[in-house]
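Here the complex is missing a single protein chain, while all its other protein chains stay put.
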Amino acid sequence: MAKIIIDSQEIECRDGVTALQAAIEAGWDVPHYCYHPGLSVVASCRLCLMEMKMPHPQTKEMGWAPKLLPSCQTPAREGMEIRFNTEKVKKNQENCMEFFLLNHPLDCPVCDQAGECHLQDYSYKFGKAESRMVDQKLKNPKKDIGPRTLLYSDRCVMCTRCVRFTQEVSGTHELSIVNRGSRVEIDVFPGLPLDNPLQGNVVDICPVGCLLDKDFLFQRRVWELKRGESVCPGCARGCSISIDHVDEKVYRLKPRFNPKVNDWWMCDEGRFGYEYIHDKKRISSPLVRRGLEQTTPNWEDVPAVLRYRFEQFVKAQGGAKVVAVLSPFMANEEAWLLAKFIRDVAPEASLAIGPVPYEGDDQIFPAKASGDGIKFTILKEKAPNRKGIESLLESLGGSTLTCEQFVEKAGAGEFMAAWVVGGYPKPWVDKDTAKLAGKFDLLVAQDIFENEFTTKADIVLPACAWAEREGSFTNADGLSQPFHWAIVPPDGARRDGQYLFEIAGETGLFSAARVREMMAASVPNLSQVYESQRKPAHAH
Amino acid sequence: MAAFEPVLLRNRGVEGSTTLKVYESRGGYQAVRKALKQTPDEIVAEVKKANLRGRGGAGFPAGVKWGFLPKDRKKTLLCVNGDESEPPTFCNRVLMEHDPHQLIEGTIIAAYAVQAQTVYIYLRGEFHEQFHIVQKAVDQAYAAGYLGKKIFGSDFSIEMYLHRGAGAYVCGEETGLIESLEGKRGWPRIKPPFPAIEGAFRLPTVVNNVETLSCVPHIIERGADWFTGIGPAHSAGPKLFCISGPVKRPGCYEGAMDITVRELIEREDMGGGMIDGKHVKAVFPGGCSMGILSADELDMKLDFDDPRNFGLLGLGTAAAVVIPHDMDMRVVLRNMARFYGTESCGQCTQCREGTAWMHKIATRIAADAGRPEDLDVLLETARNMGMMPGLSICGLPDGATFPIETTVKKFRSELEEYILAQPKGRAEYLLRVLN
Partner (left out) sequence: MSWKAIDRNQPVIEKDAAPVLSEAVREKIRSFFPRYETKRAVLLPALHIVQNTLGYISWQAMAEIAEILEIHPADVMNTTSFYTHFWTHPKGEKVVTVCRSISCEAMGGAKMLDTIKKELGIDEHGTTKDGRYSLVTEECLAGCDHAPCLLINEKMHKCVKAEDIPTLLADVDNNKLSMPRSDLFDPPSEKQAASATMQDSVVGTTSDVSEMREAE
């Protein structure tokens, strides 16, 4: 901790940060474009300039230096005194804003970024009302620079954040600067578009509406969107994300700053992997089968039906023939509730983990980096919570099975009653697994899409997408992180947590935090979660 | 006034002055032999004592710069700044054309002083003949064993490479040069770290101007005291002055830094006065970036300090161009604005946008479509950029501030007259056509 003085106020800041970062974290809205805490410092936008006290070159007496200094380039040192509230600083901000808008087309009414554009915000806050330029504006073209991304050059402020991202984080170098002087533009080499697995981040870090996501283009005005805090279920990394949604529809996912996991970034696979949420083919209501007869029970009756069925079974066949297959897509809390129910009706019941999908290899960015040089990793383990489920099984003890053991034993007919949870965004039942579906006298399938289990099950429960649920996932490094629901489940469905809560014999409203309290005794290591601090709104 | 005994230009005009043979026959490559017998620190100390101030524009003492290198460095680089792109400067060109071995000798001594085993001579892309001359000289020096492994039989080895630019003024700025050397666009870097700590390829790097290095052999040979004995104390040593424009003898002349602009223009052994009955309206005395002098300011001394008393940025490259009485100041203004507008590297907001905007305004004024308020916009914009107020990364926009500001201030009445004499409504008409 260092103490520094900003605008005559003493504040404490973290060690090793720049003056700009210190000021932002302490609540100062200092305008800045080129600085991004995840990228190298270039100090080229010259918007963040400050005044600083320095020793006089001859007399060594401390006084305000006549020069402005870039706060993004100056480290915050113990005792340093800086100020932003002076005419000189404000004059520079005003001039910069005039300069930025000299060639800007002023097309904010049709711009996607409007509402979160730091050109608009800054010129409103720091600029002056009108431009004195009467001459012709430079007109730069719009470019389609990749399968997902557009670049509207004439809105660019040349902060080079996007270029530095492809050089320093993704290491893929697709974006480059062309020309010089007032003709500089951002571009890609024709035929080598921006298509790296992290490219979506450049749209996030572009402070203006220059880089745009085609997916989101003209979809919604930003200010209509609501923001839910969540964790990406795309892989075992568990990036912190926010879910931007309105009218129960998800419009986009954005990374949320998390120094322990993803810093400021997320991958495209995670970012665009949410479409299945709005798939019309989702299972949306519970179903009970008796012979050829199918009924849709009232949710209120579901707990009693399940308990009755399992109790009957245990009475007839014994508890050892019961198994629950917990999916790595379940939250820890949900898995715990289900385990609690199963062990309640059948203490000897087995608990198994469902299949964990793997795709390819872990991907490291930049490609050949090692150690601290690694800026981002996408894991091949394409489920958010294997670690949590395994850890839960270990803590609960009793008969616990790996997925392979379950497949083997179930194949050998050792289980007659099963509760199988899916919830995978992609089809997960392969040919061999499918054969198991017919092996049970009592089968409960909890899933999001139809498959061999749900078509054969005695009872089908709709599973919800993670954006509709709450709970916590434990990532590959063993870090448990909470996620919150952003939208409501489809008509007829209920949150998994809610019905499992009731099935487990609890009453009232499900809350993940409450369940974690209940879990504390039996699974202490999963009852603690880590949530990264929110960035101040003016940090970007 | 006693004629100045040329030092840097002493071989100019000598038949075959670019060859090793002639250079050596006139006493060349003795200083380096002497230097190699001393320790590097002794040489740095001698150059410090001589107060050899950089000739590239900033006037920073070379010895002091060399002293900034970290003590525990492993590899050091020396870059010779031969990007000479500041209009109207050509003294480095003259040095390379007439005495490339003097530069090579000075460079070897400097390299030995800073223990740099690799030297890059950065030549601007427009230097073709000069490239061939210097390259030939370097080849000769290699062949003679003056470059390469264990030079002059000492333990010191040195490789010298020519690196050619490709048309960018900003690559003369030392960190722009370094980026260009690394194969990148010449976008100057932020400082700190200064090149002496982390320069090209992240190695400690010294960048010196051609003329600065050409002085070095003479300091070693004749001693620091001899050097400081030339000219005023704060501006010691021989200096090359360029004079161009409508004078009788445009060219590069050597002298002590005690002459005035008027002398440079009028002396018989220098500019020789104006041609064709023209007279002086204005002078850019130190490269255009330093700003302009009006006809009644010609008594400014061409040393490192006096230019500031005339509202100029500094001595710069000590290259003067005379603007004759019959030249339209709007054209001068446009020429200046265009230069910085097209040469700004485009990195810093104020410089990128400001220089381009000034170019637009100045072009419009010169096209008879100025508005009286344009001059104030120019003045204000010129002040809203530059490294001195802390508003940009490199000094290029300071170089734009001064010529624009001094031209508008010192020649405001002329510019206003032109604007008022425009046909009524022309500015408004043109603006409508433009937009």
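As written, the chain order gives the labels A and B, with residue 1 at the start of each chain.
We take it that contacts are C-beta pairs under 8 Å (C-beta built on N, C-alpha and C of every residue); 3 or more make two chains touch, one makes a residue touch a chain.
Just so you know, these numbers come straight off a predicted model, no measurement behind them.
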{"item": "From A:65, A:177, A:246 or A:364, residue that would touch the chain that is not displayed", "value": "A:177"}
{"item": "Touch with the omitted chain, as defined above, among A:190, A:291, A:360 or A:508", "value": "A:190"}
{"item": "Of B:204, B:246, B:316 or B:399, the residue in touch with the unshown chain", "value": "B:246"}
{"item": "Selected residue (touches chain absent from view) among B:156, B:169 or B:227", "value": "B:169"}
{"item": "Absent-chain interface as seen on chain B, which is shown", "value": "84-90, 92-93, 124-129, 131-133, 135-136, 138-140, 142-143, 147-148, 159, 161-169, 180-186, 200-201, 203, 242-246, 250-252, 284, 288, 319, 321-324, 327, 331-332, 335-336, 338-339, 342-343, 345"}
{"item": "In chain A, positions touching the absent partner", "value": "105, 107, 110, 141-147, 150, 172-180, 187-193"}
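Basically, only the chains that are shown with their structure count from here on.
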{"item": "List of chain B residues in touch with chain A within their complex", "value": "168, 185, 190, 341-350, 352-357, 360-361, 364, 371, 377, 384, 388-393, 431, 434-435"}
{"item": "Chain A residues touching chain B - in the complex, by the definition given at the top", "value": "41-47, 49, 66-70, 73, 92, 95-96, 99-100, 102-103, 132-136, 138, 157-158, 177, 179-184"}
